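Okay, here's the structure, questions in a sec.
What you see is the complex with one protein chain gone and the rest in place.
Entry: subunit A
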């Protein structure tokens, strides 16, 4: 209800790591169902509860509504009344406690549940309204007996349930009465709309409603009458016209509030107030603030005058009850549900400064200033109101009597409000000083830590690291004190034992600190704080890990630079400890989380020197990382990529003007990659990284390294284990996951579905890279591509798959490209001129090309043998064939033999897919392209040759046409 955007986002951030703070702030505000469960658990008893046996007896209840039993029809003269009274006194004396029956908690619970069911049944099944009312009055009579106060709140919860049911039943019954019914068919023709005024309600329904009110007003017992009246509060809407509604309801509620004063037992009275507050919240949300505050005031007065004052002056001698409780605070604790809820109903409607100060003054002006009330006030009112009146409230907190509600709870509530809304700038520091003067005196670490946690957030949000430092020092002092005090009192336990059970709490404080680190402060300064690391060292390993993670997180969010090697080293140690906490039993999700965290940390680390030593530092850092974070492929792959990025950064920094020294540095980087890559388990990633590195080498003219890397990538390609996908559309394996992880971090972008596809992908990149590289100086022109072809041939591609075909066609593309005069692109400009004219190149290309063509034809024949290909593969094959034709037309001599082959291929593609499915467009494109290739594109052909090609082409067209 009060959630402001700022508060929501705060709890969202805290929600992840730090459940202790913030998250709980508003969950239970005016939320009865949530509170109810808590109360039932909290207020229990072992004792037996006396229940007046009359209540249990079905027939002995009062017979309301039944005319023959109506006391108003009986003749009771004053004399008779007196006689009855004497008789009653006699029987009371005689029976004494005999009239009571004892039940334990469970039995009572069952009884009330039973009554609730019985009520619904009497109402709905047997249509016995009189019996229903009797049951309800019986139940509310139970509220009047308070002999086991410990259990009273729970009993109230249960009885109020019955009352709620009753209120609901009456309400719906009147509502139904107001719907129009067709007299002939008995069907409902129109219902009362959800939003209605009393003018819409039928006379019959109104009369029924009035009848209920008259009936209820004549219930004899005060508590029973009030309870039923409150449960029917919602029904007033049927009678009151819109213009008078508000005033009339205010008047009615005001009367109820005052009538409750007639109940002597404070516990009973205040639970009645609680029920009234609930009904107000449910049905009269527009109730005036005056009424809300007078309800509150009544409650306060009743608790003070009847329970909190010294025993001699207590109005009602409720001593036996109070004495049953060992501590006075324990008795007051029974009122907490009332105080909470009633304060909240008041706080909900109070947006006004003057109203709040009015309440505050009222609290101030009474002689009793108990923390239990102040706490409820702080928790119930809007954080803004609290923070604007903060100086006053801080003073009140100081003088509050903490017998009823411990100081630490009070200050924790205050802190939460301050976190949600900052006090005015000019008083902030004063407020903090005032509060901390008190808080620092709290000795029990148990009580101190929650406050420390809350105020850590407050201080972080509002102050600088200086104040945070003071807070941390204070925390450290407290921890030390508590551990020494326990170790001195209990010599056998070790010194850290004192904070054993508080580890979680201490961890939370640290988490909060990092979560809300003041903006503009770097992590370095945090590490320079006096005692932070000392506290950290006191934690157990598992808690340390949590804290470390949050530190790394904040680093990756804030993108910090590191000048200080010491701090870097300590943070690095934290990262190391996180990494080392991984073992084979760690769940995969945690592993992923940690590896992501580490990667983000590595990326975030920056060195702030503006000369080239920065690059060396970065490389050193990479070396360091590799040494320590060996567990994850993803991290290692990231390290390689990061190193390559260093090369890139350096290039940018030097504007590509390298000296010997810088070239050596690049070589060192490449060497780092070369050494790191083999340690990665996943062959595919390895292969890709090799390729990537080789591209960087080519870019930086490191041809020897490049050669080696490419060779290695080809070798690795062969090692990739084959994963066969059954359906190629939507399948995910670990491989895919892995790929996606990589995606997050940068350089490899495609999402790849199966190994075959991935290999095609790699082969494409490889061939692409090869085009730009010069030929091998020692092993001949096509040394590397031959190796690749070999791998492709030997690779155990699945039989029913076009992957191999596709790779081979790609090789032909490569050959086509290589045999041109000028390369389309390249890192080394002069190289193509060195080899292009070479006869040897052309012949080699030819031989290799022919061999591959044979291989392709074989493959196609193999594929044809397989009868049950899935349509997807068939389509793929068609595409590959068309691509091949394209390549052939483009780059080959169109001699008769070749044309025959092309025609044959066309036929094949025909068999595989009908022409239509390819579309005329593609067909024509292929033809036109082949025509252009023959016609003008390739200037090497003589006119004679061109003619020859043209003839071949015409022949080709004809042949195709014939088909």
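Heads up, the rule we're going with is that contacts are C-beta pairs under 8 Å (C-beta built on N, C-alpha and C of every residue); 3 or more make two chains touch, one makes a residue touch a chain; residues count from 1.
Methods note: contacts and distances are computed from a predicted model.
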item: Among "COMM domain-containing protein 3", "Target of rapamycin complex subunit lst8", "Vacuolar protein sorting protein VPS26" or "Exoribonuclease phosphorolytic domain-containing protein", UniProt-listed name of the chain not shown; value: "Vacuolar protein sorting protein VPS26"
item: Touch criterion as defined above, residue of A:34, A:217, A:429 or A:533 at the omitted chain; value: A:217
item: Touching residue (missing chain; options A:110, A:191, A:244 or A:261); value: A:261
item: Interface with the unshown chain - residue positions in subunit A; value: 71-73, 75-78, 81, 85, 89, 144, 202-204, 206-207, 210, 213-214, 217-223, 225, 255, 258-259, 261-265, 268, 301-302, 305-306, 315-317
